[in-house]
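With one protein chain held back, the other chains of the complex are shown just where they sit.
Chain IDs A, B and C follow the sequence of writing; residue 1 opens each chain.
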Amino acid sequence: MTRMRMNQAIVAAIADEMRTDPTVVMFGEDVAAAGGPFKTSVGLLEEFGPMRVRDTPISEMAFTGAGVGSAAMGLRPIVEIMFMEFLGVALDQLVTQAAKLHYLSRGALSVPLTVRASVGPGTGFACQHSQTLENWVTSTPGLVVVSPSGPQTAYGLLRSAIQHQDPVIVLEPRAYYGVRGEVHTGPDAMIPLGRAQIARPGTAATVVCLGRTTAVALQAADRLAEIGYDIEIIDLLTLVPWDVAAVAQSVRRTGRLVVVEDAPLTGGWGGDIVSRIVTEEFGALVAAPFRICTPDVPVPYGKDLEKRFAPQPDEVGRQIRSYLETGEVPAHWWTREGGMTA
Amino acid sequence: MTRMRMNQAIVAAIADEMRTDPTVVMFGEDVAAAGGPFKTSVGLLEEFGPMRVRDTPISEMAFTGAGVGSAAMGLRPIVEIMFMEFLGVALDQLVTQAAKLHYLSRGALSVPLTVRASVGPGTGFACQHSQTLENWVTSTPGLVVVSPSGPQTAYGLLRSAIQHQDPVIVLEPRAYYGVRGEVHTGPDAMIPLGRAQIARPGTAATVVCLGRTTAVALQAADRLAEIGYDIEIIDLLTLVPWDVAAVAQSVRRTGRLVVVEDAPLTGGWGGDIVSRIVTEEFGALVAAPFRICTPDVPVPYGKDLEKRFAPQPDEVGRQIRSYLETGEVPAHWWTREGGMTA
Amino acid sequence: MTPNRTSDDQHPSGAAGGNQRRAALRDPIARYGRMLEIRAVEEEVFRLFATGDIHGSTHLAEGQEALAVGLASVIRPDDVVCATYRGHAVALALGMTPLSVISEILGRADGPVGGVGGSMHMSDMEVGLLPTFAIVGAGLPVATGAAYAFQVRAEDRIAVSISGDGSTNIGAFHESLNLAAIWKLPVLFVIDHNMYGEYSRWNVTTPLEDLYHRADSYGIRSMMLDGMDIDAVRRGLGEAVDYVRSNNGPMLIEAKTYRFSGHSRADTGPYRPEGELEHWRERDPVTVTRRLLLSQGLATPTALDQLEEQIRGEVADAVSEAQRMQPAGPAAMFAHVWAEPLYSADGGR
Partner (left out) sequence: MTPNRTSDDQHPSGAAGGNQRRAALRDPIARYGRMLEIRAVEEEVFRLFATGDIHGSTHLAEGQEALAVGLASVIRPDDVVCATYRGHAVALALGMTPLSVISEILGRADGPVGGVGGSMHMSDMEVGLLPTFAIVGAGLPVATGAAYAFQVRAEDRIAVSISGDGSTNIGAFHESLNLAAIWKLPVLFVIDHNMYGEYSRWNVTTPLEDLYHRADSYGIRSMMLDGMDIDAVRRGLGEAVDYVRSNNGPMLIEAKTYRFSGHSRADTGPYRPEGELEHWRERDPVTVTRRLLLSQGLATPTALDQLEEQIRGEVADAVSEAQRMQPAGPAAMFAHVWAEPLYSADGGR
């Protein structure tokens, strides 16, 4: 176990994979000489050389596609998309090419490509650099979508993603690159794709989180525990295909489902969780499930605004407490505080 | 009332807007001289001339962006994206630019842009030209998403979209371009954005549809009516922001919710409908809501495969009948028919 | 090491030995025969479309056979090719059989893509053909990436991207050439300038006629050649292939051809300037090559007539055989979605 920041855990995962598998390569904007804009590739160029670690031009379509082509030819490329928004100029290569090549080659090709993209609010980068945008990639059969919640899961998921035979996109909560934690490394620390983790066992409600919101909900849970509410927190980790069984099992125990997410009310990924669970576990639910999400507005810049925009421990605690006390779904903060709808 | 194909209704809507408003312009690949790959702009070049109706190079990013820039400068451009997939090379301009310019100019600019894109299966174009991909655009505050279900709604929604002051994307079910129907034209035929329509009133269940699936569900409803099940069909028409009130009201009457969609099980738009309604109307539901959707596979090519892939009247009827008879959510066809999961 | 082929599931329709068919192209008569074969297949496909046997759309390459066959004849079996929805000619040239191509277009279970791909998605890694790309320009980044893999492993292979004149207006073209240049990758970009993108003549969409000049923006060596003349194609592409294979970096070749067919399906090409089609028909690569073979004394008219008859017969047989094959059943759509299925990909209730 070593204490490291999430970006260091990412470097460690990549380095460990590069050491064991000579087909692992990495490229993206300023990932080589500069060690990555978020310092997620520090030292890799020095250790693995310019054939395997490369800087690219500002050409997301070309270099994401280069990931697709080189993966199809047997490499295991890791492509860094600095901000998820930049996939808006390259989505075709991931969704319409990478995710379909195995299918369209009748299995003759596979695309063991890992795309890493930073996502979400919390760093003051404003509305063109702060979206989560999971929905750009979630309804794409053939593409795995994962999202770590801190240093340990960043390490474990990334190693699994690199080893996986299908394309995987890793959505990294950028607000957490600098967050520190104890990290267990090595092959045992790999986290299987497709499996959620119970981040905190509990009985009062099932709270499903992803990425940045797991730690938020954990903080809320501590305070709720003090007043006697013992919630279960599921860190989804894999968003596609997500672990329906784990969530369903938990809901069968708790009878209540809450999703905490950085995505907006309309179209956010939480809708998929609530919908599927309610269809499959209707009888087990003792109260309405609901989502604690972001309002339907572009991510605002101002410090206080951005903080208010995304779920924070206080608000999550308040919502869940009210839910458990009343059995009713609480109002969103922007409704409660009055007249703030766009 | 005139009998016309859906593509002719689209031409009529554009022509009527171009006649009344000189700022309306249109461009896209082969929309001018050739009248459009789906014949959705036949005669417009002849009537309105090359300044207002233009062919573009194969440059979706540039011409979608040209729509954004010209809309910001006061035109009302209509941009044709021949197949929704092509937004995979241009999504940035719609989601990250168009939808944010009003916000980022503190209201000084608005972007009355209409993007039309053909969507969905049913024409044998295989997996890179048959996706619905609503999810690429649904969690984008600032962008309206609509989808017509036939000639009349294509006319009415498109005129409203063109007149609307915010960017609107119109998802046209391409399988229906050739479908004929009676079309009432003129300003009275405009369909307000944000309002669903009850395509068929009923009491047994609320069935929410969009685009291609409305007619599918209507056919299923006729057969269900013969055996005494009277379902209500809501044609959503606007997907973002969708008419929560209309669906909620219906569900309060019927106690049952089914969504019929061309999108895949994982990440399809129906999750948003089910999730929101279950949160707000949990008490009104007498049975589990569920989605009749497509399996998590790329859209297959073969004629029979493609037909099986997407909801058809028979299957929708079978599912809803079973649901109403047993109170239980029926199995997906691919589970029922055994062992077909990817 | 990662295997780049994970198939367990061989399609019988490709069994005729793509590599032998490729090797045969060393012979000029065989090259002529392959052009005839492509023409015959395209004519059958056109007919099957008209009779409603083919679902969806199909993009023929009549007039562009010399480029496809010329290209196939100068690359090696382990080189790879990224082509487009207008891909039957390239597929056949590379070695896929008429039965293979036609069975996929007919959506047969034993088609090379199992009937889930169709006309726009030919693929057979046995002959180095990646699934053809239906998004304009999408093949260029992928070819660039394939070349990068060859460079990393110091393999003696090259990647080829072949795409249309229209594809030079899309962002992926620009980005790929730039990346290939700066990384000095063994990739050959072939632009098949058939004068049209859909229903638009090149001049409606592109401010310059000779597209090979666009390579200058990236310091990439480039050349234009006559795509209707198979010998010119072989000479030009042969040199380019050598250049690229010798680690000089990428190269771009523009081949001037002409699309005799409409863009797709029933397009009759009403937008063509008068006389243009007729002018180009005089340069039909099939008839030009025949004339050349005869004038060079490499074959007799009778021999070539017999060859043509034989090929037409084989193609007709392939059509009949493909029609007798089973259409893909619903289970086909669930095959090969994932190379490594996760337990959570459960398909739902």
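By our rule, a contact is a pair of C-beta atoms (placed from the backbone, for glycine too) under 8 Å apart; a residue touches a chain by one contact, two chains touch by 3 or more.
What you see is a predicted model; the values in this text were computed from it and never measured.
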Omitted chain's touching partners, listed by label: A, B, C
Candidate in contact with the missing chain, chosen from A:21, A:55 or A:230: A:55
Contact residue for the chain not shown (choose from C:174, C:193, C:290 or C:336): C:174
Sites on chain C contacted by the missing partner chain, in the whole complex: 169-175, 178, 181-182, 204-208, 213-214, 216-220
Contact set of chain A toward the excluded chain (per top definition): 29-30, 33-34, 37, 55-61, 85-86, 88-89, 123-129, 265, 290, 295-298, 300-306, 308-309, 329-332, 334-335, 337, 339-342
Hidden partner interface residues of chain B, rising order: 21-23, 25, 51-52, 54, 56-57, 59-77, 89, 92-93, 96-97, 100-112, 141-142, 144, 164-166, 193-195, 238, 241-245, 276, 279-280
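Convention: only the chains that are shown with their structure count from here on.
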Identity of the most central chain, Cα criterion: B
Far-end chain from chain B, centres as C-alpha averages: C
Centroid spacing, where centroids are CA-atom means, of chain B and chain C in whole angstrom: 35
Chain C, residues touching no fewer than two other chains: 113, 116-117, 121, 133, 135, 171-172, 335, 337-338, 345-346, 348-349
In chain A, residues with contacts to at least two other chains: 61, 89, 92-93, 96, 100, 103-104, 141-142, 241-242, 276, 279-280
